[in-house]
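Removed: one protein chain of the complex. Kept in place: all other protein chains.
As written, the chains take the letters A, B and C, and residue 1 is the first residue of each chain.
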Amino acid sequence: MQERLIERAKELLSDGTVVRVLGWKQGDLGYNPEPAYFNSPEELKDFVYDGFCGANLSKYMIAAGKMEGNTLVFLKPCDTYSFNQLIKEHRVNREKTYIIGVGCKGTLDIDKIKNAGIKGIESISQDGDTLKIQTIYGEKEFPFNDALLERCTVCKGKTHQVYDELIGAEEGEEAGPAGNRFEMVEKLEAMTPEERFAFWQNELSKCIRCNACRNVCPACSCLKCVFDSNKFDSAQKANVDTFEEQMFHVIRAFHVAGRCTDCGECSRVCPQGIPLHLLNRKFIKDINEFYGPYQAGEDTDSRAPLTDYTFEDVEPGIVTERGGKH
Amino acid sequence: MHRTEQEQAELLKEISGVDTKKCMKCGKCSASCPAYEEMDIRPHQFVSYVQNGDVKALLKSKSIWKCLSCFACVERCPRDVKPAKLIEAVRLMVIRERGGNYLTPDEVPELLDEELPQQLLASAFRKYSK
Amino acid sequence: MQRIGVFVCHCGTNIAATVDVARVVEAAAKEPGVVHAEDYQYMCSEAGQLKIREAIKEKNLTGIVVCSCSPRMHENTFRQAAERAGINPYMVEIANIREHCSWIHKDIEEATEKAVILARAAIAKVTLNAPLQSGTSRVVKRALVIGGGIAGIQTALDIADAGYEVDIVEKTPSIGGRMSQLDKTFPTLDCSACILTPKMVEAAAHDKITIYTYSEVEKVSGFVGDFQVDIRKKARSVDMSKCTGCGVCQEKCPSKKTPNEFNRGLNTRSAIYTPFAQAIPNVPVIDRENCIKFKTGKCGVCSKVCQAGAIDYEQKDEIVTQNYGAIVVATGFDTIKLDKFDEYSYSTSPDVITSLELERIMNAAGPTKGHLERMSDHKPPKSMVFIQCVGSRCADKRGKSYCSKICCMYTAKHAMLIRDKYPDVEVTVFYIDVRTPGKNFDEFYRRAVEEYGVNYIKGQVGKVAEKGGKLLVQGVDLIDNKRILMETDMVVLATAIEPNPDVRKIATMLTASIDTNNFLTESHAKLRPVESPTAGIFLSGVCQGPKDIPETVAQAGAAAVKVVGLLAKDHLVTNPCTAKSDELLCNGCSSCEKVCPYGAISYEEKEVNDHGIRETRRVAVVNSALCQGCGACTVACPSGAMDLQGFSNRQILAEVDAICR
Partner (left out) sequence: MQVEKTQEFRPKIVAFCCNWCSYAGADLAGSSRLAYPADVKIIRVPCSCRVNPMFILRAFQRGADGVILCGCHPGDCHYTTGNYYARRRMTLLFSMLDYLGVENGRTRVEWVSAAEGVKFSTTMNEFVAKIHSLGENVRLGDLRCKKD
């Protein structure tokens, strides 16, 4: 698969269809490839595509679209939702983008492997349903499905929403584990408010405000974040107990509500392991329940739930009526 | 426990949940009342008497035993005053002051005759079993 | 840094009785930026305004806070005062310490504390105010009147006489409205048709007036000075340019069983019909729901008998689009439905009628040709009972909370006319109160009692029942404290009136506010009674509240004057509190555009210089002439690029911070 992608990328570079390739490059470890531009066929020797290429490349296309010449980008099925959403918001240039939709069997969470007690990892390869892990202590095996990122265990779509050509798309089509992506949200909803509060207090207290979630999020693509501008007096960088510090995550979640495709990048990159996707999924679940099923990124012209309305929309009082005794 | 008439009037309003100030003195309650002719103090006057704190007269009135609790006045009152509830409250006050001379359910069959309408039975029970 | 002046008004004792004004001044003076603070008896008075102007000059003030009544009262007054002293009128903020403070709180300590906080919030806001410049917008010299009753006709005539074009849109086939259904009018007993039809004719003949009957307003967009309105001209199925109004079609029409709306369903009409003889235009319409031709495809009698060839079964609804500078709502009223008032037997006995039905019965062109008779057996009644306040003054859901205002007088009129024409008929009126404020009104009512011997009973009717061809009335006489049980031949119900049910739809289109009873809200209950709070929308007649004919005509004239005052302007000064996008922050995502109700936001590819980076970006641009300043876009914008001048994010946050401090 990786070889097929490199071959095709070389062809497209050579025939002038594109002037650069946006893909993943081998990192310093065996399991941390990173997004990278490849400007010539030679550079593609570092190109990698494996289970650790979880990074969603859509957001990079905002910048790539402003560069000279066309860009080839590899998008997994779930990444194409983000790209579509960015087309809808006029943030990416479809004309200057050549999309190869790549097949995906699910992407992996190194922490799940590490947490299982496997240490000193040198490289990881896949053999059917099993991961073969070379460690300094010898080869170990780990079930593929057990190493999947949470988002891949509840994969929302295995088909590409936008592409110019597909490579290996059939690979991902066989059904992987299909969990209910709202399971955890429902669990939280079923808790008492005190329990919910304790849960979030515990999680959000870990935040070190590194902005990784904001930086990786394809929906969080403002030229200048409100928290960095003086439009809301919200920056207040010098204060300790600032509005920004205290309300960051809920405001970020609200700003992407109705636009978030549930790509899960925020949780993937959080160095503190905060399940940030649970905030976004709450909005998605509410939107589905209140205003009918909606999947951001499925199309490029529908009205987003928050820029739309019907005369019969539920009243905000539903929140109290629905439960949550206080 | 001794109450002034004014206190009794307040108590009547509390028991009945009636706001006598809402009355616009149209008389529709009395106009609707099937027991009107039997009454010495008329439904609309109950509202006005309580409003003016004239409770003594009401406690002595035979009207409270004539009211059928049919609630026609409640149904038709344009101001939602509910005079029947007030009459019932007066009745209650009298009964409570008298002590426990209630009608028990066992005594009811003896008092029945064939002609007696069901509604009367229900309202009598409501009246006497409080 | 702003130099802010704070002016605290006593409003006589309205504020000063509950708010310690001196303490508000003292507290305000300590706020950052405040260089002047004082109080005065009446800030809105000329002397009070002078204090503001002097302080601006002496202390070089750049911003003003007035702690006084609601900004809806005097914001403009103080803006003008500021402008006269040379500072931008939008550098003024009002702290509402009367309606929102002194009038609702009793405790001086609490009220003063709150007034201080409200003052602080206004100071915090004005600190961030920036001078704003108003633009101008055009005024289309044409008015629309919705509703062709006496209110609409009078308004249209007055506007047209002042030289402006007016269009009347009337839903029914003819103008004339409720007044055309009345027989006589109080308190002078003129024949209604005799005084109305000349006005109808005048309106029809006026070269400045265009009448669209059988038409409805379908869509309204735009704003004061330039509304764009779609009018649906429903298919009449009769060519207005060919019809001569001979009436043969109506005579020959075989479908004659449709309840006659004009006669309140007391008789029937043909499927092709004009509602009444003096209808304007005198051109019939085909009621397609009841026309045999439209129902079965067979018939076509009207077409065959029409010598002018005016019948056109193929006619379609037509949409006329027109621009107007002002719109007058004159949609009038109807009587309420009586289905919840079983006790009066209205729906079961034909001899229990509403007062409006009685008007038709007494009218020479009505179902009985003006003979007073029972609808059950067409015999003349020997006695009649009138019941007042049926559905009016109701606290429950069955009726309306308000007094319908006209019933006391028309009941006296009916009683008097009946006693005059049929002296043998006994007339009894059950009333709660007789309300007759108005010139010669009480005298009129007294004549009914004293000269015509109408029997007025203070009390109500509890039940009306049909018994052996008679009506049994059970009521009460509250003065004599006795039960009244009487037999009568007819019962007339003074049924509550309510705004025409269509008005809610129209109010929504016009974004004019409306109260829980469906009466349109006036801009100020006392001082601006014919204007809606929505600029450019005016109110005429019962759509604003119950009123009789003289009041309606007076209000119609008042509305016309307001319209003329607006249309006479060359241009309007626009509200400068419009949205504005910061192009350096704009992502070009189109969220704002989607929520804008005025289509005021468009996108441009624009070269921007973002701190040295020159690039072409897609950015939002607000057309300030179209923007009305709602602010929907500001919240849709994720980056905060879109902001609302006069209510900016920072200003509102400053208020929040000041209140929560």
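Note that in this section contacts are C-beta pairs under 8 Å (C-beta built on N, C-alpha and C of every residue); 3 or more make two chains touch, one makes a residue touch a chain.
Here the structure is a predicted model, which means the values were calculated and not measured.
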Displayed partners of the chain not shown (whole complex): A, C
Full-complex contact with the absent chain, from A:A116, A:L166 or A:C207: A:C207
Contact residue for the chain not shown (choose from C:L118, C:I336, C:V473 or C:A641): C:L118
Contact with the hidden chain (one of C:C194, C:A277, C:L485 or C:V656): C:V656
Hidden-chain contact residue, picked from the options C:K30, C:R72 or C:H571: C:R72
Residue ranges of chain A at the interface with the undisplayed chain: 185, 188-189, 193-202, 204-205, 207, 226, 232, 234, 241, 243, 245-251, 253-254, 257, 279, 282-283, 286-287, 290-291, 305-311, 313-320, 324, 326
Contacts of chain C with the absent chain, listed as residue ranges: 70-72, 96, 98-101, 103-107, 110-111, 113-114, 117-118, 121, 504, 507-508, 511, 513-516, 521, 533-534, 577, 595, 597, 628-632, 634-636, 644, 647, 649, 652-653, 655-657, 659-661
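Assume only the chains that are shown with their structure count from here on.
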Farthest chain relative to chain C (centres taken as mean CA coordinates): A
Chain A-chain C separation of Cα centroids, rounded to whole Å: 54
Length of the line joining the C-alpha centres of chain B and chain C, rounded to whole Å: 44
Distance between the centres, which are taken as Cα means, of chain B and chain A, whole angstrom: 72
Residue list for chain C, restricted to those that touch at least two other chains: none
Chain B to chain C touching residues, read off their complex: 22, 24-33, 36-37, 42, 44-45, 72, 76-80
Chain B-touching residues of chain C, taken from the complex the two chains share: 343, 389, 393-396, 398-399, 432, 458-463, 474-476, 478, 481, 483-484
Of chain C, residues touching chain A in the complex: 582, 584-591, 594-595, 603, 610, 615, 618, 636, 638-641, 643, 649-650, 653-654
